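Below is the structure I would like to discuss, written out as structure tokens.
Removed: one protein chain of the complex. Kept in place: all other protein chains.
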Amino acid sequence: MTFTPTELEAEGAAGGEATGDPASSSPPASGRRLARAFMRDRAAVACAAYILVVILMALTAPLLVKLSGYGPLEFDQAAVDPNLGGLPLGWGGGIGTDHWFGVEPGNGRDIFARIVYGARVSMTIALLATALTSTLGVVFGLIAGYFGGRTDMVISRIMEFLMAFPALIFMIAVLSALPAENRQALLVVVISFFGWPYLARIVRGQTMSLKQREFVESAKASGASSAQIIFKEILPNLSSTIIVMTTLAVPGYVGTEAGLSFLGVGVVPPTPSWGQMIASSVSWYAVDPAYFLFPGAFLFLLVLSFTVLGDRIKKIAESGEGRA
Amino acid sequence: MIRFLANRLLGMAVVLFLVCLFTYVIFFLLSPDPAVQICGKNCTPEAIDQIRANLGLDEPFLAQFWTFLSGLFVGRTYGTGANAIDCVAPCLGYSFQSSQPVTDMILQRLPVSATVAVGAAVLWLLAGVSAGLVSAVREGKFTDRFITGLTLTGMSVPNYVLALSLQFLLVVTLGWLPFPQAVPFSEDPLQWFMNFLMPWIVLSIGAAAVYTRLTRANVIETLQENYVRTARAKGLSPGLVWRRHALRPALTPIVTIFGMDFAGLLGGALITETVFGLNGVGKLAADSITKNDQPVIMGVTLLAAFLVVVGNMVVDLLYTAIDPRVRVGSAA
Partner (left out) sequence: MLKKLTRAPAALLAAALLLTGCSGGQTDSAGTAGDDPVSGGTIHMLQNADFSYLDPARGWDGGVNAFYRLIYRGLTMQAAGDSDDPNAIVPDMAESLGTASEDGLTWTYTLKDGLKFDNGDPITSTELAFGISRAWDPEIGIGSPWLKNTIAAPDDYLGPYQSGEHPGIETPDEKTIVFHLIAPFPEFDSVLAQPNAVPFPVGTGAGDEFINDVIASGPYTVDTYTPGSLIKLVRNENWDAGTDDVRKAYPDAWEFEIGLDGATIDERLIAGQGADQSAIAGKVQPATLARLQSPDLAERAETAEAYCVTYMGMDTTEAPFDQLEVRQAMNYAIDRTSLQTASGGNQLALPATTIIPDAVNGHKDFDLYPSEGNNGDPDKALELLAAAGLEDGFSFTLDIRSQPIMQAQAESIQQSLAKINVDVQLNVIDTSTYYETIGTPSQMSDAAITGWCPDWASSSSTMVPPLVDGRVITDKGNTNIGLFDDPAINARIDEIRAMTDLDAANVAWGDFDEQVMGLAPMVPLLQEPSVFLPGENIANYIPNTSMTDLTIIGLKDPSAG
């Protein structure tokens, strides 16, 4: 499975090492200039717009479903053909005014409603996992980088250990063995548990080089505590790195959640999830391609949007730094 | 150098030991009672106790972990008497559901996994590096932007979505390729290639995209280095400048990251093998997870971790050989 965040982060890390870190340790681009550069980038804006649409969809799911007329769990036996194993009646998997995206074969559940509610699951898990991963990554990275020595050694070993783990296999194994309650929270925890070292490694490296800089030295000389230095002096200087890294991580988590649900260890049915919809569409794609296309396209576009967005933000941040 | 090597080996052993311990603890806690699985449908509590005693499942955790660890090196025997089962070293455990030593199960599946992994690696190296070079040469031009767009797409498409789309398009609709089956190379090289082509593409696409970007970034950066400019100024032919000064340093990081990625493929092939129904190690893991066959899941997890750790180690050593400066700093 492609672990997009890992690979992107590996790329980020490798790129950073190759340049010997001179750029990243200089003060970052200001948020406002970042935003201005961003607005000029059409691809980035389009991606951001799509992400916004998905977020809106997730937030207003109950409302949208009221508009469309069918809930995500509601059966519509009239929309499928009992003589053909439950194939949706009508064109494109039952697309029409009644069911905007058609229905699921067999039980006639409304695909639009399931997509909309699936967006909730995808976004919640991906965003929560990103938040937790970033927090862990930043905190441990800062601690390891700033204190160095034994602390650094212990944290680095733990990171090495976690990165050596075949995360996907392990996630599946653990999730399949654990009870089904609170599956969404569990997904967030498991994904973050294996995800944080990738960010921490980079934060650690940058902290190590920032630590040597004059402004940190002078803060130290003026008697600031370690906590003050870490959070007041070093952390603000890492903000662009963190923004870039977290944006780059989100698509990976969207993909991971969908992948785990695809393999049947993610969100528990009947809660809708895009990965799960794709999994159950496998046997139907030859006769009802729409059933596969809708969740497949929504998922692909979401991951793509986050990836492009992350890529653009990274470029803008880098060029901004270059100019500064 | 020897001290460095010894240090690395020791570190590797520690990480592997921790992986073993961690995995064992988790599975020890989560795993269903193998005695119940062996006992079958018509079981009595006495029979379960009997089996537990036979297999040493009534022993304390540490004793069981020790038996497991020593099984890795010297093998072990499950049960006693006429029904005893030998598990020779390296014994990764015994699957009571399929009544097979885990090591054998993995070894039987390894050829398929290796074929999928090596093919995919070759494909992504070739595709990634060449696309990256082209992109770098044409920096800023349409080709470059096109390739960059492709790489973003390649990185974003979930591989099961790609797998299903390709299968629908190339197999079901167009009939150009067969449904992948593990045809041995020795039996029919052409069929072998045709059958494995889709899995290779699916498994390599994400990595190919990343390698394209890496190659492009590295080459562009190197071309801006002073010594390349100097070489150009000296009037060396562009081809020579490329080969001697730009390519080699640009590709070094690729080689190092490749080692790690390749080692990680065993775990990564899980979805690809599952979607295409190829009986490799990844599929074995997926099947065992559905069947709740914990010894097998644990065995595959350990093997995958072992490969990643060894892969990292090899990369470190290679890197040291290429760039002696690393030895001093020894970055984590």
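Couple of notes before you dig in:
Read from first to last, the chains carry the letters A and B; within each, the first residue is number 1.
Keep this in mind: a residue touches a chain if its C-beta (ideal position, glycine included) is under 8 Å from a C-beta of that chain, and two chains touch if they have at least 3 such contacts.
This structure is a prediction, so every number in the text was calculated from the model and none was measured.
In the complete assembly, the contact with the undisplayed chain comes from B:V172, out of B:A13, B:V122, B:V172 or B:V255. For the options A:T60, A:Q77, A:T135 or A:N182, the residue in contact with the chain missing from this view is A:Q77. Only one of the listed residues, A:P105, A:G118, A:P197 or A:P251, touches the absent chain: A:P105.
One chain of the complex is left out; on chain B, the residues touching it are 38-43, 47, 50-51, 79, 81-85, 98-100, 105, 108-109, 171-172, 175, 178-179, 181-182, 274-277, 279, 283-284, 287, 292.
Interface residues of chain A with the unshown chain, by the touch rule above, are 73, 75, 77, 80-87, 105-107, 180, 268-270, 280, 282-288.
To be clear about the criterion, only the chains that are shown with their structure count from here on.
Each chain gets one centre point, the mean of its Cα atoms, and the points for chain A and chain B are 23 Å apart.
Considering their complex, residues 1-4, 7-8, 10-11, 14-15, 17-19, 156-157, 159-161, 163-170, 172-174, 176-178, 201, 251, 255, 258-259, 262-265, 278, 282, 285-286, 289, 292, 296, 299-300, 303-304, 306-308, 311 of chain A touch chain B. Residues of chain B touching chain A in their complex: 11, 14-15, 18-19, 22-23, 26-27, 30-31, 152-153, 155-161, 164-165, 168, 172, 205-207, 210, 213-214, 217-218, 221, 253, 257, 260-261, 264, 266-268, 270-272, 274, 285-286, 289-290, 292, 294, 297-298, 300-301, 304-305, 308-309, 312, 332.
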